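Showing chain A:
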Amino acid sequence: MRERIAGGYDDFVIPFMVGMAFIFIYLFIALIRLFTHIPPKDRIKFFKSLVNPKILYKDCRDILLDCLLHVKIFKRNLLLGYMHASIAFGWFMLIVVGHIEMWLYVPQRNGLLYYPVFFRYFVKQEGDLTIKGAFFFFLMDFFLLMVLSGVGLAMYKRFRSTALGMRRTTKPCFADRVALACLWSIFPLRLLAESFTAGIAGGSFLTKPMYWLFNNFLSNDAHILPTWWAYSTALGLFFLALPFSRYMHIPTEAFLILLRNAGLKVTKPRKGFAEAEIYSCSSCGICIDACPMNIQKKNLPFSSVYFIRFLRRHNTRKINQISDKCLMCGKCVALCPVGIESCGIKRAQRATLYNDIKHDYTYLHQAHHTPDSPAHPLPGTQAATGTSAATGTLSASVQADAKLSGRGTASEKVLYFAGCMTHLTPSVIKNLTGIFESSGTEYVFADKDGGVCCGRPLILAGREDAAKEVIARNTELIRNSGCKKVVLSCPICLKVLKEEYNLKGIELVHHTQFINTLLEQGKIKVSPTAGSMVYHNPCELGRGCGIYKEPLNVLQQLGELKKAAKEGKESICCGGSLGSLTLNYEDRGKITQGSLAALTINDPQKIITACPLCLKTFADKADRPVMDIAQIVNENICQK
Partner candidate 1 sequence: MGKFGFALSPSSRINLDEVDKVKFAKLVEIEPDVLKCMACGSCTASCTAGKFVKTSMRSAILALQNGKNEDAINFLKGCLLCGKCTMVCPRAINTRHLIISILKVYQ
Partner candidate 2 sequence: MIYQGKQKIWSDYQKEIPDDHYFYVRSCIRQNLFPASEKTFLDITRNKLGKDFFETEHHTTCGGIAYHCDAIPQETSMTIIARQFALMHKYGYENYVCSCITSFGLYTETLETWHEFPELEAKIADNLWKTCKLEFAKPKYLAHASDIIYKFRNLIAAQAKYKLINKKTGQPLKVVEHIGCHYGKMFPSKSVGGAEYPYVLAGMIEAWGGEVIDYPERRHCCGYGFRQYHVRSNRGYSLSNTHKKFESMEPYKPDMIITNCPGCPYFLDRWQYVISELEGKTYGENGHGIPVFTYEEVAGLVMGYNPWDLGLQMHQVGPEPVLDKMGIPYNPEDKYKGPYGKDIGRPELPSCGCL
């Protein structure tokens, strides 16, 4: 290989260089801006992570698997995964191999950005083909073919998305269309350019036959320069359109992985970490099919992908509309190939909307009811005789209860925290306390006469400050009870207790887990007499707390467990979610029906769930019995 063009320059590289310069400057400024938006504490965290070998290893692995190979999409759909991986990985390899070639053959041109990109134009093949040369020719053609096959699939997907496992796909915006057109044309043009030049610069299994083919009816040399011009222009245009298109995810995603692995979280809806997430969205549209709201076509524009698009465009009205409507079921987050925490961004957005609302929770700290409230003292104020401080009375009573009732000491007992919603589903409480009794579990009922809300609903509404007061109150209650284990019936409570409460040393379990343990320890025995059933994964229990196995384990011992259309992390929200602020009852009903349809696809006799909210929501609309896991267990306990 020798340099063919003296000076190593031709005018056609200008479009490419302009685009390249633009994108470098743009990215540099964006990076600086982003860093200034990250809280100083997080910034330090980030830089520290870059010298931590453990995190560094994870960074590399994640970038390779997620950004280049798109493993997550492969898992979802092979063809779709291949499409993404072939373009990303193929292109990446073309760049890498291109550089290696340059280093090997024309080291004097090192540092010229455009040189490896247009390598075949600037060099000519001399003498016979060496094995080494043939190897590189093969590699370049191989990866080019790989990318081309990906591009071909992408084109096919545009018109028949279902073939790639997607019922609906994203509607591209204008910049997307420009970038897409460029992207689609870059590699065919490169193929043409390299093919026309293959007579001079050489080629392999792809470019050589093309050269011969074209040579039969075209005068190839006349086409060399124009095709290189076209190739360079397509690249340049692509770079110019990049920041305004979905392809911005290519440079951002890798950076997001670094930030995420450093342990950063969303603080503001539009700045800092969130911005990195926003620009990492490839608009792949997987979240469109994931969203339970999209059972109705009118809700399509409320999918997370559009939420992020509107965030990029600063369209506040739309941003608010979507963030207020979202169910926060977390399915789009669970399925997102980039792992964008859109629910977190939505919560941050809600905080901007509702943070100025003032609540007054002083009553939480008052021992006595205010004169205008109906005579309801805080539960247990009677027990608080002698305690001068108003705070702590609630917990004091529970503590007293824990010590007085039964034989065991407080630390041996479990604290049962039913939660607000569970009080609307007395069957859960009744059956669970039945299980407590059958298993000989000593328990203290934390909120028998109703307690204080756990705070999760406030957090979901973006009112995190307000939630802190509530959290402090409940933390005190739980700590003062002396119990070392808390059993909860409501997954909403469980999630917030796990994530936001400081309850070190206290085990927090959902009653599903608790029942599973009882069964494993043989403290209760059940008979397989429950018939056939299907299990609905409550969003907050499954995607929220990662509890998938325990309920299935319990239910398998009770009867025939049937499959639902969507299971595990893909299970569909019941529609009753507290997450959505604006979704009205009619639309929620549609979601419920959709979710029920997916659950009953194999015609189970019963629908089992583990969340009072799901239970109540389904019970209104289901055509067969809906019950909590506690109920079906309690009803099938064998008498000893």
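Operating definition for what follows: contacts are C-beta pairs under 8 Å (C-beta built on N, C-alpha and C of every residue); 3 or more make two chains touch, one makes a residue touch a chain; residues count from 1.
How were these candidates chosen? In short, all candidates are chains of the complex that A comes from, given by their letters.
Remember, it's a predicted structure, so these values are computed and weren't measured experimentally.
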- In the complex, what candidate makes contact with chain A, out of 1 or 2? 1
- chain A contacts candidate 1 in the complex at 324, 353-354, 356-361, 363-364, 366, 369-370, 372-374, 376, 378, 420-421, 423-424, 449-453, 455, 457-458, 461, 463, 470, 576, 578, 581-585, 613, 616
